[in-house]
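Omission of a single protein chain aside, the complex is shown with its protein chains in their original locations.
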Amino acid sequence: MTKRIAAFGEVMMRLQVPGYELLSQASTLNYSFSGTGVNVTSALARFGHKGLLVSTLPANAVGDAAVSYLQKLGITKSFINRDGKYIGMYFLENGFGARSSRVTYSNRLESSFNSAPEGSYDFQDIAPKIDVVHFCGITLAMNDSVRAQMKAFAKAVKGNGGTVVFDCNYRPSLWGEDGYKAAKPHYEEMLGLADIVMMNEKDAMYVLGMKTGKEKRHEQLIELIPAVAKKYSISVIAGTHRSINSDNTHSLRGFIYKNQEFTFSKLLSFSVYDRIGAGDAYTSGIIHSEMKGFTPAKAVGFAAAAGMLAHTIVGDTPMSSESEILRAMTELVGDVER
Amino acid sequence: MTKRIAAFGEVMMRLQVPGYELLSQASTLNYSFSGTGVNVTSALARFGHKGLLVSTLPANAVGDAAVSYLQKLGITKSFINRDGKYIGMYFLENGFGARSSRVTYSNRLESSFNSAPEGSYDFQDIAPKIDVVHFCGITLAMNDSVRAQMKAFAKAVKGNGGTVVFDCNYRPSLWGEDGYKAAKPHYEEMLGLADIVMMNEKDAMYVLGMKTGKEKRHEQLIELIPAVAKKYSISVIAGTHRSINSDNTHSLRGFIYKNQEFTFSKLLSFSVYDRIGAGDAYTSGIIHSEMKGFTPAKAVGFAAAAGMLAHTIVGDTPMSSESEILRAMTELVGDVER
Amino acid sequence: MTKRIAAFGEVMMRLQVPGYELLSQASTLNYSFSGTGVNVTSALARFGHKGLLVSTLPANAVGDAAVSYLQKLGITKSFINRDGKYIGMYFLENGFGARSSRVTYSNRLESSFNSAPEGSYDFQDIAPKIDVVHFCGITLAMNDSVRAQMKAFAKAVKGNGGTVVFDCNYRPSLWGEDGYKAAKPHYEEMLGLADIVMMNEKDAMYVLGMKTGKEKRHEQLIELIPAVAKKYSISVIAGTHRSINSDNTHSLRGFIYKNQEFTFSKLLSFSVYDRIGAGDAYTSGIIHSEMKGFTPAKAVGFAAAAGMLAHTIVGDTPMSSESEILRAMTELVGDVER
Amino acid sequence: MTKRIAAFGEVMMRLQVPGYELLSQASTLNYSFSGTGVNVTSALARFGHKGLLVSTLPANAVGDAAVSYLQKLGITKSFINRDGKYIGMYFLENGFGARSSRVTYSNRLESSFNSAPEGSYDFQDIAPKIDVVHFCGITLAMNDSVRAQMKAFAKAVKGNGGTVVFDCNYRPSLWGEDGYKAAKPHYEEMLGLADIVMMNEKDAMYVLGMKTGKEKRHEQLIELIPAVAKKYSISVIAGTHRSINSDNTHSLRGFIYKNQEFTFSKLLSFSVYDRIGAGDAYTSGIIHSEMKGFTPAKAVGFAAAAGMLAHTIVGDTPMSSESEILRAMTELVGDVER
Amino acid sequence: MTKRIAAFGEVMMRLQVPGYELLSQASTLNYSFSGTGVNVTSALARFGHKGLLVSTLPANAVGDAAVSYLQKLGITKSFINRDGKYIGMYFLENGFGARSSRVTYSNRLESSFNSAPEGSYDFQDIAPKIDVVHFCGITLAMNDSVRAQMKAFAKAVKGNGGTVVFDCNYRPSLWGEDGYKAAKPHYEEMLGLADIVMMNEKDAMYVLGMKTGKEKRHEQLIELIPAVAKKYSISVIAGTHRSINSDNTHSLRGFIYKNQEFTFSKLLSFSVYDRIGAGDAYTSGIIHSEMKGFTPAKAVGFAAAAGMLAHTIVGDTPMSSESEILRAMTELVGDVER
Partner (left out) sequence: MTKRIAAFGEVMMRLQVPGYELLSQASTLNYSFSGTGVNVTSALARFGHKGLLVSTLPANAVGDAAVSYLQKLGITKSFINRDGKYIGMYFLENGFGARSSRVTYSNRLESSFNSAPEGSYDFQDIAPKIDVVHFCGITLAMNDSVRAQMKAFAKAVKGNGGTVVFDCNYRPSLWGEDGYKAAKPHYEEMLGLADIVMMNEKDAMYVLGMKTGKEKRHEQLIELIPAVAKKYSISVIAGTHRSINSDNTHSLRGFIYKNQEFTFSKLLSFSVYDRIGAGDAYTSGIIHSEMKGFTPAKAVGFAAAAGMLAHTIVGDTPMSSESEILRAMTELVGDVER
């Protein structure tokens, strides 16, 4: 069944150096537009839902380009305001082997989204028009005004019987020194409002300050996630454990905790072409699974395969269809499809 | 000794998305022209023979571009007709790791080649002007008219004492449901006319419907190929066994069956840059070896190395010289050549 | 006031050689998707209306790319079917000065749109959901099945009180020999159904076979257009006179005939970057003007300026906003805008 | 004689859409780094002087790329601080014919340069190490802190016997409403410190509020410039009158007022490839002429030719050598140089 | 009737900065292979003749690339030797408006062609296999060895009843100081061997040292060309007068002197995209006309139109077919061809 799924978040311009040159070597950039909300709603639109973004873009040529790009991704623009003058940007230099990829941000705090005044969005009007809303810890890190909008929106959706998804996505560089302390109350408020939460044991330990005597990641997870679910009355908690292997491949295992039970995906190992945004593919897989009523086993398998495929595609935004993901869950890597 | 080697087949336009983007992400395409006959005659021209294509191309700007491209590859255009309006095309999106490459065909049945009326080619005139002719199962799958031309051409060459090469190359998608049944009589007719045949045990089992109690590929091959050679009076049968390894490398072992004896190449394992057309490199290696009188051991080694190198070069068409292939047969991967 | 404006027509893939190289010189192509219906509904979406395309695209990677592209242009895809296997394509080589641009078509008669069986579209369902529908003479030239769909759709919209727009757009190469004779009954039927018609005196003389003793284009226009409007009960007839000047600039004058009165735009002369699709910009300007109730003088000025700007933008599809067109109506060419 | 010539100003990143596409059509950008100070000191370095930039760039990959680019232009980086996090940016879409070029700025007020705290530069140390310093009205428009730095630097150079150049370069969009009023005191202070000033009659009338009864540009210039020179004790005032012709060519006439006398260049008319930064080429021509002791006639001719050539070269920054400019002063457009 | 037409000359690699950037701004180059002989034989191959190049290319990857490129142009490689190590190269920076194009040569005297030892070519074997041979003054300027080969080849063709074409093409930079004096004896020897000569009055005056009292180009031409024809017993002399107009267009008028009579083409004026090699298009037009027996009027018209079209096409080498040139002789610039 098709749902109306919205996300609240910033649209950023990604300025990527082509190939493996450094910014000080090259002279051209590839550009696209992304953001956690963009990635999630676009992926869900590709799965057949209606994907809506609640955001603000500047009323100029850059904003026009962003809107065109979001439309190309299948996002419905009805709730996108056009106001302010700037857009957040980041530069991406692709790493190769021993040299890591490098991201350099431009100033995003003055972006149209992050400087939109209170009252910019009529959440009471929007809430009844959507079934699910997605929020992300990155947005929560921005400023008080955005945080207030985010919480108001979450409450409005909750009040209308909608589903609230919250992806913890804690970024140390955004919260600064003593960031965990500053972040905790806001995270707790969002967890209290959320039905589906994306996180793992690190968020519990560092952001929420929960204690455990265990030392292994898996054991920490098994101990802490149920406690989080109980404390904040969360229906579904899902997330991944990721690692980078010595041959530059990555490994990923997804989990879901639902009805007091953990389910894990197979451990997937794969070559990586573009790592950015792959976490959002996993999230969109979980949301889609919940909307379609997949079993937990199918849900983590689907989400993990969605995450794996997103690593093989250029750009932040997942591009795989439901059928491609289902096939990737069962098949080995194949020869040319023709 | 230099030979005049022709192929009968369609020229297709390859429209490839650059890099690893999808067709729905990119905005440019790289184009080239290829086809089994193009690949084989071009490779043989590079080995020093005269390579001639017998085909039809439209009399417009696209046909002009195709002719220019074939000339660049070293193919002699004397037997290329210019008629009709269209060319077959295919789009190629490069896979990465867990995501396979994807080919999407445009409508080729209306191409100049596939719609050329009977009598388009004067095979009685062409046959005495060539020493070898190459045919392919893809062409055999097209339509009755093309099949009739193909058989008439094979008979004319045979009648003139020339050598007929037939590459089975069965493509399920082209023959449709019950394809093996439909294909069998045509394959049998071509096998009856051929001196050199490219195939393996799968063709014997599925297309020719031959039975074997063996379960391993190698044992099936050993049992069935001699039976095929005998039944259709074929001098040389050659082919490969290919497999895709878990680290995305491919492995290839070539074989040749001649004078009632099998000879196998070493198992080659290698990274793959462009898989399409690599089989034609193997074929051209076998034909060249036969023309030059290589021993079976040298022939399979040469053909397998030609096939391996073709996987490292962009485009459908092999680009390696005889000396490069000979060197690849003996040397390890080296440092920069300078 | 915002309207729901649909067009019925084929989506074509445009494969353009970059810069000024010939197809036989270059090795890359830029691709985009267009078509008269695409151009018109996209332009109207940019003016604030809801633009809907009624068409069929293949259910493969090429069709996916087309849908993404149409979404980027702002077109709503609700009435786009996904069926069949092919898309019409054309190659474009840019001319320079004394060398004209050159278009080479691929086979479009087998496209998903042109081969969609009767009953593919539920026009009775669509008609009440739109205010305006646009048809074009190119579609009318395709085949009987498409023609039947087109007329059925026009009648359904008319029956629902909607507005029918018909752009004569007679292409000699599509109708073949004795084309005018073959085309006439179909054109008459469409003119009988249309409220707004795009044409000029040539269509009246050649397609409809009307006679005039006048020799100058302007006088022929003045005599014939009112006769057409009367005979087929057409509310609005609009069109342009175009000419190419010796310095490679083009000149354009638009006209509108409404309420028994002609109104002409200024003669605009301008440099041309991409001529293809500029006529559709004029059409979209007329439709928008009618929807907004512009005076005839403003309507032709707006449409002509829209047409002029479309000549300065790459691609078939107009990209200018209403405010940009309004400014171009009054301002001289300016310095950098910053 | 070679001089040490510094400029104080911001380095901006220019992000240009290639060809004539719009930002909402394209997917790549060409990037370079420029700014009035960059353009002037780079041009003077090309003429054989030592060009130094006094500025601040972020200590990250974008700042590294900017420094590399400035070095490529021949600028000495000794006085460039690395601090702060951001760089000002602007997007450029090339116009074509009737469609103007369009510049969209990113937020520059938070740039490393514009947010450098007082005391960032040790002007007392720098002043004795340079012969000439160049300032620009764009920098003057930024904020109080930058203005204070600018004036302190000018005074330090003046105090050390150096030459102060000030280019009025009033940009309405930077000063906002009532901008002339806000700007006037700052302009007056800079004019009082300057030896060489770039301006024309418009600056006198609008920024300085001077009155004239004349209506023609030329007469206004003749009346007002001497008054400005006298009032602020300026040795040399130079500038241009520019116009855009109906055939899209531009016309430019330079003037210099020195020793109570006006000298004018020929009226140059030329095709334009990249208009941005061409004014800085004129400025650098005047400064070079003064340093070399050219006659006023040679000075305006040289500066105007420098300006003309800068219109034919991509990028903001002049790239012509002294000998190329001298040749352009005397020669007609020639055939290929080989 | 189809002829076998050879040229003797160097193949050069053209390394062109894309767009209008300077070599010190850009980071990529487009490469192709050309030379007067390449241009002429390729154009004649496109007109249906067999075009053969007599030259030497290095036996390495650069030589391979050159051969591929020549084949793409339709040139038959039978008489191309593979020896030596280097190829002549030149860099091309495109001019714009007031800024001229600029060519920078790499060292060509050490090229495979210019350093091929005597006896490299078996002219006695080649001469009977061709009908026409083309030589050029650029080759004549190289060194004694090349000059000796050139003259020996001309004599061999003449001795076999073939036609000798000589294009004077005097390049001052190649002959150095006192070049006219050094060149004269060699030019006289070639003129004595030639049947068809490309030149105009300047060659007569400067290279051959002929005197005239006339001051206008046209009058000088009328006086001197018949004297040249007579003195050296030349059947056909043809050439052009070119000029560059103030609006950057070029004008061209062709002439032919044959049977004691001058015939002139219309004066053609046109925009220029790539000027290099356009003279060779004119030459190939004259040769083709002579081979086909065109009237002098048709010959100059055809050659001039060929020259004009060559200015609109990228690369040194003419790309127009006979039918395209014939159409350009009669038609105005047209709209898109579709």
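The first chain written gets the first letter, and so on, giving A, B, C, D and E; residue counts start at 1 in each chain.
Convention: contacts are C-beta pairs under 8 Å (C-beta built on N, C-alpha and C of every residue); 3 or more make two chains touch, one makes a residue touch a chain.
Small disclaimer: the values here were computed from a predicted structure and weren't measured.
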Among A:N143, A:N248 or A:T295, which one touches the chain that has been omitted from the display? A:N248
Of the listed residues B:A59, B:M205, B:I222 or B:I313, which contacts the missing chain in the full complex? B:I313
Which residue of E:S27, E:Q124, E:N259 or E:T295 touches the chain not shown here: E:S27
For review purposes, identify every residue of subunit B that touches the missing chain, sorted by number. 247, 270-273, 308-309, 311-315, 319, 328, 332-338
Considering the whole complex, not just the chains shown, which residues of subunit E touch the missing one? 15, 18, 22-24, 27-32, 60-62, 64-65, 67-69, 85-87, 89, 91, 93, 102, 104-107, 110
By the contact criterion defined above, which parts of subunit D meet the unshown chain? Give residue numbers in ascending order. 68-69, 71-74
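Throughout what follows, only the chains that are shown with their structure count from here on.
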Looking only at C-beta pairs in contact, point me to the busier pair out of C-E and A-C. C-E
Which of B-C, A-D or D-E has the same interface as A-B, meaning more than half of the contact pairs match by residue number? D-E
Roughly how far is subunit B from subunit E, going centre to centre by Cα mean, in whole Å? 41
Two or more other chains touching the same residue: where does that happen in subunit B? 22, 24, 27, 68-69, 102, 105
